[in-house]
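My questions will all concern the structure given below.
Only one protein chain is missing; all other protein chains are in place.
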Amino acid sequence: MLSEYLVAWLCLAYFVALAPFAPGFASLDNLRTILAYLLPILVVSVGLTLVLILGGIDLSVTSMIALASVVGGKIMSGEEGWLAGHALAVPVGIVAMLGTGVLLGAVNGLAVTVGRIPAFIATLTTMMFVSGLAIWVTLSRKIGGLPDGFLVLGQRLWVAVGIAGGAAWVAHAGLSRTLYGKWLYAIGHNVRAARVSGVPVGWVTFGTYVVSGGFAGLAAILFTAVLETGNPEMARDNLLDVVGAVVIGGTSLYGGKGTIVGTVFGVLFLALVDNSLNLLGLSFYSIMMVKGGVILAAALVDTTRNRWRGGAR
Amino acid sequence: MTPALRFRGITKSFFGVKVLQEVSFVVPGGQTVGIVGENGAGKSTLMNILGGNLQPDDGEMEFDGQRYAPASPGDARRAGIAFVHQELNLFGNLAIAENLFLGGFPWRARWLPWIHRRRIHERARQWLAEVNLPHAPDTLVERLSAGERQLVEIAKALAGDARLIILDEPTTSLTAVEAERLFAILGRLRQRGISLIYISHSLGDVLRLCDQVVVLRDGAVVAQAPARELTVERIVAWMVGREISQLFPPRTGQPTDRVLLDVAGVTQPGVVKRVSFQLRAGEILGLSGLMGAGRSELARILFGLDPCAAGDVRLGGESLRGQPPRERIRRGLALVTEDRRWDGLCAEATIGDNLTLVALPNLTRSPLAWVDRAAAGQAVQRIREAVRLTPAARDEQPVKTLSGGNQQKVVLAKWLLNEPQVFILDEPTRGIDVGARYEIYRLIQELAARGAGVLMISSEIEELIGLCDRILVMRRGEIRDCIEPAAFDRERILRAALHEEVGV
Amino acid sequence: MTAPVGRSLGLLLLNQASLVLFAGVVLTFGLMSPAFLQPANASNILIQPASTGILAVGMTFVLLTAGVDLSVGAIMFVAAAVGGKLILGGWPFGGVLAVMILIGVLYGAMNAWFITQFAILAFVVTLATRYFGRGLGLRITETRAMNLPESFYELGAARVLGVPLPILVFALIVVVAHVVLTRTPFGRQVYAVGADVEAARKAGVRTRAVLFAVYVICGFCAAAAGMVALSQAPAVSPTFGNNREFMAIAAAVLGGTSLFGGRGAVFPGTVLGAVLIQTIENGLTILNVNSYLYPLITSGVIFIAVLLDATRCRVLAHVNRRKIFVETGS
Partner (left out) sequence: GPSADPGPTRSGAASRPLTVGVNFETLQTEYWVAGFEAIKTELKARDIRVLESVADGDANRQLQQVRTFITRRVDGIILVPKDAKTCIPAIKAANEAGIPIVLFNRPAAAAEGVRSVAVVADNRKLTRETVAFMVEQARQTGRKHKAMVVVGDLGDINAIGRKDGFYDAVQGQEAVVEVVAEVPSEWNQEKARAGVVNALQAHPDISFIFSSSDFLFPSIVAALKSANRYHKIGAPGHVILGGFDGDATAYQMLVEGYLDATGVQDVYFEAEQCVQALLDQLAGKEVPPVILDPGFVIHQGNLEEKKARMWGAHVARR
């Protein structure tokens, strides 16, 4: 686990170090590209951060994005949507996408709290089921022809920045300033002590999975708007990137530890690495190898720093 | 006679704070040395250095005439030093026998790393018999109660064939009877010539058991003397640096007639049977019993953590039937659990967060349940002073860095903040030094004086006699006796807890 | 006196819930298609999960210490890529085998070194080495599919004493792993480290060595799984081993291994988990179910399995609760 500020410094150091070598890395255009790429990922990661702080895990977030994207497409698409061309298509579609996430989050929440199924396996099965469902309902076809009113969310960068930033801020405030946040950390630290202290463990757990689903729904809106498609494969291979970004941002997989600020920088760090390696024109496989090395180096910096600190007192 | 163990100038700091300063003393071979000191005096830290868990910043040790510098607990074990830790160090997912031999399993053959099961079971059986624990060696430790685990921990130290055994507060989960049994075991060990280091806050026990007593204060040795020359009062004076005239504060209030908690026929098959009693405002009601008598279970049932098949619990006249703990807390019930590490604290969380956890709903501003940081900060300050938590610790420090006694204060304090009417305290002074103990007694009495009712579960009969207005005795899930102050008597309580029926 | 008998029968069934469910799945498929119950298919059901199963055995060791290894799929890939190159280069089979196993062990040791020496979270280390390994594998194969010669195929179809080789390798690894976990000091220490590292250290366990060993074992198993996978489909494609870590973790967790360490078993747990997943796929193909329904049905059955298991644990915990006194007939 890295500390959140260290990740922030690493981002900066990495940026400064690579800027002279990667052509166009520091250009405004490129920064916009990076931002557009990371915003939807940031939104899912924020939701996942909450779940990890709770001491759970949600592997189904990326599949929820796929299904929500399909649902949005099925409703809004001008070609085949149920509300094609209708004035209410966009608002209904957005609500339905969020609703899809919330509903699936509720299913996860129920499985974990009422069914007492370990979160990993509960959400792994929902992941398989939901992504299978998304592909089945569309019979693998992508849904295009989304209304312009919706696509604005993806085309205007500041709108997406506003949405993602707002979501992150709400999560940050909720986590650091509200009763819910305090309860969340308490459960993550020690469920039994939390229960004895009167924390409604079941409700908070359930609620957190619902919130995580909601954030996945929101991320689906951004993904769908950016890629202009209702896509049953949306974000399919992003799961490890998302979990990895959250963990690199300092959130513990064992619960009780983590911040939204850390997650923001974790996501940013991975995006910077990805982008810079592309700009350097490395081959496909070299990029993967270097990326692994950079992640490891970042973790090494963190531990040696801690050790140095502990030793020097 | 060569000294068995010598500490020379041991010094240790955590994050710039010196917790041990130039500690030097000798543990003569075959003798029992008691180490006493307030919470946080550095006793456990010193033992952790001896046991190879921590490395000293400075100083050295000598064991059996040779330089001794363990780099790991394994080194210490190989050198012949066993360690019964203050906090239990057992593995619930392993069998008792496996816990006993985890560091060095006997092999079936020299060249084959294959556990000799029969042998470890035999030997485990032998050591379990020694500590009087009637369980099969392949019982999983998670199925044992806290007290039983403590006995396993002791059996583990015995099983290591050590020449020096460190016991860091071994009696905290034991009742009087088991403690006596432990003392008998320790007596046998001494006869075999094994040196012992015994740490306890029960100074009477220390004086009874030990040949020498070392007193630590703020990480420095302030006195070392043969036990027979000492009295509890002198030790206390050294420990706290001032005289303490009495162990129990004087009573200020009196129980009233108003019934706060009315327990009527509470029954849960296999756990408790027809438990009935009433707790009045201003009353401190003791609950005594042997290990495993069902007192903790009763507390959990009263608090709504465990199911209750029949009977009713009324708080201030209203039934609590079917209410979750949260609702009971809201109505003024508090439970200090006996195991602070598992049920009491979020060890990794900060002191501040632990302190405010229970009272948080009252420290928020609706409708978003926004935490009022200023109010929370004030509440923390107030309550820290009320329980006299060590001022050295910052609010943002994780609770796990506190000494055991201070941790227990945090557990108590978090409930105080909520100002409940009825306190259920399950072993509230476990592992707490005399000074802090006095303060906790004072706190309990203040609560009663302000009109709260206190149900105090304790395994220390003296404590109950010194503090309570009435004492209930529990045996095998039932209340067997109810003793009024006039009849307070160690013998009678023990008898009721053991077997003889005494008229209720 | 029938009530206690019925009760104990019920308990027996509950205790074996995963077996009962497995039997239920087999029976359902069997009723729906006679081809499913033929003896030859039983061997299919055991051969097909062999490579995932071996992977899951290694993963079980790691999970038992509350760690995780996300790089197993990458290890499989690197080992298979190098092995494939050597085979095509005309190396003798034994040599290739040794090199592949060595790669697995070294890779595991690399993971272990970072995890134990620098105290970096296993998740981060193995995520990084996962990227690294996939990149390396692609580099070695030049992102091309590599088709291996006949000899490999023959290996997969070979039989020893009438038992197909993949099953034999799988069984061997399971037996050794089971014995190591239940009967050796190391195995029991793995459980202790998983339950509480700090306490294990205090109890004199060389925790670093134990942690190091589990990742090496996991690497070894990954390489072995790569071997078995090659003997099944004698080709190394750029997706070889991709995302297999999830299947391995799922098999282990389905078999009752906790991700928080200290709980679980290779046998029957992990084995049953791996076989169950494969049995479902096998049955679905035999019934010629619409391809789109595969993930839906598979995940549904897994969900029911874990739900049953969770219920079982709860009921058993209730039944085994401590009794302070014995209820005499009222």
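For reference, chains read A, B and C in written order, and residue numbers begin at 1 within each chain.
The working rule: a contact is a pair of C-beta atoms (placed from the backbone, for glycine too) under 8 Å apart; a residue touches a chain by one contact, two chains touch by 3 or more.
What you see is a predicted model, and the numbers here were worked out from it, not measured in a lab.
In the whole complex the chain that is left out makes contact with A, C.
Among C:153, C:260 or C:325, the one in contact with the hidden chain is C:153. Contact with the chain not shown here comes from a single listed residue; of C:145, C:209 or C:319, that residue is C:145. Where chain A meets the chain that is not shown, the touching residues are 23-24, 27, 29-30, 33-34, 36-37, 40-41, 135, 139-144, 154, 223, 226-229, 231-238, 274-275, 278-279, 281, 283-284, 287.
The chain not shown here touches chain C at positions 33, 35-36, 38, 40-41, 44, 48, 51, 138, 142-145, 147-148, 153, 156-157, 229, 232-235, 237-240, 242, 278, 281-282, 285-288, 290-292, 294.
Just so it is clear, only the chains that are shown with their structure count from here on.
Contacts between chains leave no pair untouched here, as each chain touches all the others.
Mean C-alpha positions place chain A and chain C at a centre distance of 29 Å. Mean C-alpha positions place chain A and chain B at a centre distance of 44 Å. In chain B, no residue reaches two or more other chains under the touch definition. Listed for chain A are no residues, as none touches two or more other chains.
Chain B makes touch with chain A in their complex at residues 13, 15-16, 303, 305, 324-326, 329-330, 335, 337, 342-349, 353, 356-358, 360-361, 364, 368-371, 373, 414. Interface residues of chain B, counted against chain C in their complex, comprise 51, 53, 72-74, 76-77, 83, 85, 89-94, 98-99, 102-105, 107, 113-115, 117, 143, 145, 156, 269-273, 292-294, 297, 476-478. The residues of chain A lying in touch with chain C in their complex are 1, 111, 115-118, 120-122, 124-129, 131-133, 135-136, 139, 240, 243-244, 247-248, 253-254, 284-293, 295-296, 299-300, 302-304.
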